[in-house]
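A single protein chain has been omitted; all remaining protein chains appear in their positions.
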Amino acid sequence: MASKPRTKRERFTLGVLISPTLFWLSLFFIIPLFIIFVYSFLDRGTYGGIEWTFQFDNFVRFVDPLYLRIFGRSLMIAGVTTALCFVFGYPMAYWIATRSPRTRNAFMLLVMLPFFTNFVVRTYALRFILFREGVLNQVLFALGLANPEDPPSILFSQEAVVLGLVYAWIVGMVLPCYASLVGLDRSLVEAAQDLYANRARAFLRVTLPLTKAGIVAGTILVFIPSFGAFVTPDLLGGSKSDMIGNLIVQQFGMASDWPFGAAISAVLLVTMVIGTIFYFRSLRTDQAPGLG
Amino acid sequence: MATPLTDVGQTKTGLSYQSPTRHGLVARVTGILFSGYALLFYFFLYAPIFLLVLFSFNESRFPTNWTGFSLDWYVKLFGNYAMGQALKNSMIVTITSTAIATVIGTMVAVAMERFGFRAKTAVEGTLFMPIIIPDIAMAIMLLVFFALIGMQLGLGTIIIAHVAFNISFVAIIVRARMASINPDLAEAARDLYANEWREFWRVTFPQLLPGILAGAIFAFVLSIDDYVITFFVSGPGSTTLPVRIYGMVRRGITPETNAVSSLMLLVSLVLVPLTLWLQRKGERS
Partner (left out) sequence: MPSSIVEFRDVSKRFAGPDGEDVLAVNNMQLNIAEGVFFSILGPSGCGKTTTLRMIGGFESPTEGDVVIDGKLQGETPPNNRPVNTVFQNYALFPHMNVFDNVAFGLQMKKVAKDGIEPRVHEMLEMVKLPGMENRKPKQLSGGQQQRVALARALINLPKVLLLDEPLGALDPKLRKGMQFELKELQDRVGITFVYVTHDQEEALVMSDLIAVMNKGVLLQVGSPEEIYEHPRTRFVADFIGETNFLEGTIAEVSGKEIVVSLNDQTSVKATSDTSVKKGQAVSVAIRPEKMRMDGGDNGTVKGLVEETVYLGTEMRYIVLLPDETSVMVREQLITPERRRSYQAGDEVGLNWDPEHALVLTE
């Protein structure tokens, strides 16, 4: 129904409708984005301010093994999180998609509900369970799997961060996979079985490829927030599990090196953009019906 | 799509509705195991939240033992001045930013659905970005910006930030609603009213309302729950609830934290189904 504005009046209306958005987003989004990129080339001033000298130092600094390790760790944590979200989330999406049409939506809603609660609260809930005297350890004591005198410290580790991220973002995998699965033509699976594929092979050769679009979308929806995570590693990880998000925040806190922080953010953003383009490309070449 | 009598149990499209047509033992056992997995999934999803809420009622300070049911911690919460301030700030910020974002977002949504214009893809892209950009990046972007233009950090900057990311979400929700409205009604109305403006208000807008409401509620939830962006663009005295809670969480595990967390959960758990119900209600009419 979208048509080009024909009359002067229509053009005027169009202008009125989109200008607040354009104004707000240009001023408070596009420009700040641009500024960040500019900032990354600046230098930190002696008293914590900035000096307007353009240089690549910040990026050169970033190539230091210390920072690269953090970058690598972030990639790894985000990668593992995404993989786990797929391993646990896809079967769940499959299960919901194979329920009767009447109950499907209810089940999906139940999965999505926790996702909409306060992120900090949800992460705190995990911390509550994982800490030394927390419920998890209590259960382990009761089962005799751990020694009350020397409680295992599951909190403040990379594993805890991964757990926290999976807990936070698994819905981002379940939802698009579910959408993809529900749209799948069941007769295709039957056709595969008719042609001598057992259930497993029918799944691998028909269902999985045809839900690829959902999986790709899910991967993006999980990887991006995981990679740029700050709250989760801050609350659940120790100092040894610092991720890029923590590094950036430090620059704006104690380290007081805003340009460097900006530079890291720039790296973060560019990585995301490259990753997203890369994935959307892989989607297009296959032409598999999915989320549409 | 009505399924005719023969096709009961067999749907031509959709991986849906595995009717129990194959009675084999293997099929049934696999089915049960699978459902067991789903149950486990739900359990692990809700257990932390449930336990959090449960222990907010624990009389004892220590979660290691349950000494009795008590509302003490909630009472303490209501007497906490700083908490009250944070709540007040949250309300101001959220209500204001939601109102602004809803209006602006609806406007752009209507524009995008009604019109095609040269810059449309650029606008779509711009609207898409705040959704996928990581919190941190957006947070420091705004911080640097405000610092550069010399704007003081406070409730105002928080509101600006919240509107910035909420416009896109409202726009998506309203657009979805608009796409599902029958365009013929608008055409018929224009035929009768001859004035586009009046047509919009009397025909399209009422139909759009559930979507607008859904978008507003969604923006409300996102705003009231936001931590990272808020933290960076808030100044002293403009602490909001999530920022306050974060501070409490960092300091350790306390039942007061459990209590305030439970209250925040309540807000989301009530409002979100409301949003979805509104959207669905709109679709059905």
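The chains carry the letters A and B, assigned in the order they are written, with residues numbered from 1 in each.
One rule holds in what follows: a residue touches a chain if its C-beta (ideal position, glycine included) is under 8 Å from a C-beta of that chain, and two chains touch if they have at least 3 such contacts.
Since this is a predicted model, take the numbers as computed values, not measurements.
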Inset, instruction - Using the touch definition up top, pick the residue from A:Asp64, A:Glu133 or A:Asp194 that touches the left-out chain. - result: A:Asp194
Legend entry - Residue of A:Pro152, A:Pro209 or A:Gly253 in touch with the missing chain, whole complex considered: A:Pro209
Inset, instruction - Please give every residue of subunit A in contact with the chain that is not shown. - result: 185, 187-188, 190-199, 201-202, 205-206, 209-210, 286-289
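Simple rule for what comes next: only the chains that are shown with their structure count from here on.
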Inset, instruction - Using mean C-alpha positions as chain centres, tell me how far subunit A is from subunit B in Å, no decimals. - result: 17
Legend entry - subunit A-facing residues of subunit B, complex: 11-18, 34-35, 37-38, 41-42, 44-49, 51-52, 55, 62-64, 103-105, 107-108, 110-117, 123, 126-127, 129-130, 132-138, 140-145, 147-148, 160-161, 163-164, 167, 171, 183, 186, 196, 221, 224-225, 227-228, 232, 242, 245-246, 249-250, 253, 257-258, 261, 264-265, 268-269, 272-273, 276
Inset, instruction - Name, in rising order, each residue of subunit A that touches subunit B in their complex. - result: 1-5, 9-10, 13-14, 16-18, 20-22, 24-25, 28-33, 35-36, 39, 88, 91-92, 94-101, 104, 107, 109-114, 116-129, 131, 133-135, 138, 167, 181-187, 189, 207, 220, 224-225, 227-231, 234-235, 245, 248-249, 252, 258, 261-262, 265, 268-269, 272, 276
